[in-house]
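Every protein chain except one is present and positioned as in the full complex.
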Amino acid sequence: MYPEQGPVWDWIRDNAEQILPKVGANYKGDGPGAMRKIPQEDIDELHRIFEVSGGLDWFNKIEDFSAQKAKEMGLDIGTGKDSEYFKEVYNTNNQEKHSKQ
Amino acid sequence: MVDFGYGSVKTNNFDLDTAKTELASYLAANDATFNLCIACGACAATCTASKFTNFSFRNLTNQIRRGEEESSKKEAAKCMLCGKCTLVCPRNVNTRNIILLIRETVQTIHR
Amino acid sequence: MDKSVAVIGGGVAGIETAAELGKLGYKVMLFERDSELGGNVRNWDRLFPSRRPAKEVVENALASLNGGISIYASTSISSIKKENGAFTIHSSDSKQFQAQAVVLTTGFELFPAEKKEEYGYGIFENIITSRELEKMFSDYGKPRMTNGKPPHRVAFIHCVGSRDEKVNRPYCSKVCCITAVKQAIEVKEAIPTAEIFCFYMDLRMFGHGYEQLYKEAQVKGVNFVRGRLSETSEAAEGRVIIKVEDTLASKPMRLTTDMVVLMVGMTPATGTDKILQSLGLKTNEDGFAPVKDVHLASTQMGVEGVFIAGACSGPNNITDSINEARSAALQVHGYLNGE
Partner (left out) sequence: MKIEGKRNIWKAYQKEIADDDYYYVRSCIRQNFFPGSETTFLRILREVLKKNVYDDQHHTTCTGIAYHCEVVPFETIMTVVGRKFALMKESGFRNFVPSCVTSFGLYTEILDTWEHHPKVEEKIHENLKLATGRNFNVPNNLAHTSDIIFKFREEIAQQAKYKLINKATGKPLKVVDHIGCHYAKMFPAKGVGGAEYPYVLAGMVESWGGEVIDYPERRHCCGFGFRQYMVNANRGYSLSASKKKFESMEPFKPDFIISNCPGCGFFFDRWQYALAEMEGKTYGEDGYGIPSLTYEEVAGLVLGFDPWEMGMQLHQVTVDPLLDKMGIAYNPDDKFKGINKEDLGRPESPKNLRFYK
């Protein structure tokens, strides 16, 4: 999905466990630091914030209308990266305005 | 070269450092009224061709001043030479003559 | 006649007011904070629309001052107090003067162009104000770049410090459009090969001879582009790049220029607000001195016995300033004679 990240990116991903600690990251670790694992209780708090502040409703609305639009366009809404609708929105929709001339 | 699925977009700006203003200079030199436009749009409002196409004498001459010469011949061809614009122009721009000059000279400039 | 009138400000409006009051026989005190009379016009080389030398106008006004007028140059007025129908005028060096009537002619200052930070005045080379261009004409007869050479491409930027809420100047300064047209013609005449651009939002050619001058500029090949400058920047070779939109074509535009002339607008003269305060008056919504009635009493103020003329009430041209001065003098005369 991100070809512009270049071969260095691939190298970092392939060697994450060895290279990230070298630069001081706490990769997937407990406690503070860059790239740490966010504790479950903090994720739970964020979830409750999304519930009370309208964030979750907003997400659901986006999902509902996306499904509706996908149907209208005759595309499969699916889930994740394999969704036809996602592929259309991600790769093609409005492209003439931004990328291809 | 690699195709990443997108490309860089050309600028949408008028660049007056590289603009081709040969036609504008020619028109100004051959019809003294070319520079007198005050962009009121009366010419386009009254234009027969503008009722059915996106032709505008005001816009055409402005585009020529900004160096958009390529499209001008095609644009100038839309005019029906009825002369109504000359009648309404408050600055006495010789619109009809300018259209004829464009039609003639575009060929000599862009052979 | 022993009645005395204080005229605050010695630009063309003040000089003219003093001269007229002098002719009517009043004892006039003309206060000017600069060491010389003449105000802003002294800094101009030639005037629109006729392009007559500016000094002619100042000299003409000065010549009409007679013996009944005392000139207090280098005297800045800080406050005016009215008591029992008479006025005490305080200068900032703690002197006091008595008068039966006051005329406010404190004029304007030019907008400080460095306040439009993005325009690069005082930062990039060869970005000058309209006043600095006038000085170049006075000194050398033509514009010149900091390297001494003549510019080949000059951009005039209208409305610098006018019609701009970002710098708290929402009003039109009236005279900058026609000044730009005049200066564009002058540059074109001084350097015939130069390419000249005027970037305007509207061209406000309201006065006699202005529209004709605009047409003359068009005939001479000055380019008029409708769009406001967004920012300047410096190119590698030290030239100035400007960004505007050609609003008639709905397209952004950029060009590299040798010189950018900022048409600085009019700003209330500093200190006028303090004088107004001392009289119990507030500035108008633009920061200028308020007139009593914009239609019917445009040379009177909200305090009886205080009159006003010239650009201290808002942007003005010389013609109107002189007319207001004459009108104010007559109003003073009427007031002092119980009319």
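When the chains are written out, they are named A, B and C in that same order, and each has its own residue count from 1.
What we mean here is this: contacts are C-beta pairs under 8 Å (C-beta built on N, C-alpha and C of every residue); 3 or more make two chains touch, one makes a residue touch a chain.
From a predicted model like this one, the values you see are computed outputs, not experimental measurements.
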Touching partners, among the displayed chains, of the absent chain: A, B, C
Contact residue for the chain not shown (choose from C:117, C:189, C:202 or C:304): C:117
Touching residues on chain C - with respect to the absent chain: 114, 117-118, 120-125, 231, 233-236, 238, 241
Contacts of chain A with the absent chain, listed as residue ranges: 1, 3-12, 14-15, 18-25, 30-36, 38-39, 42-43, 45-46, 48-55, 58-59, 62, 89-95, 97-100
Hidden partner interface residues of chain B, rising order: 1-9, 11
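One rule holds in what follows: only the chains that are shown with their structure count from here on.
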Intercentroid distance (Cα basis), chain C paired with chain B, Å: 39
Numbers and ranges of chain A residues touching at least 2 other chains: none
Chain C residues counted as touching two or more neighbouring chains: none
Residue numbers on chain C that touch chain B, as the complex places them: 203, 215, 218-219, 221, 223, 226, 246, 248-249, 251-256
Chain A residues touching chain B - in the complex, by the definition given at the top: 3-4, 91, 95, 98-101
Touching residues on chain B, where the partner in the complex is chain A: 2, 4-7, 9-10
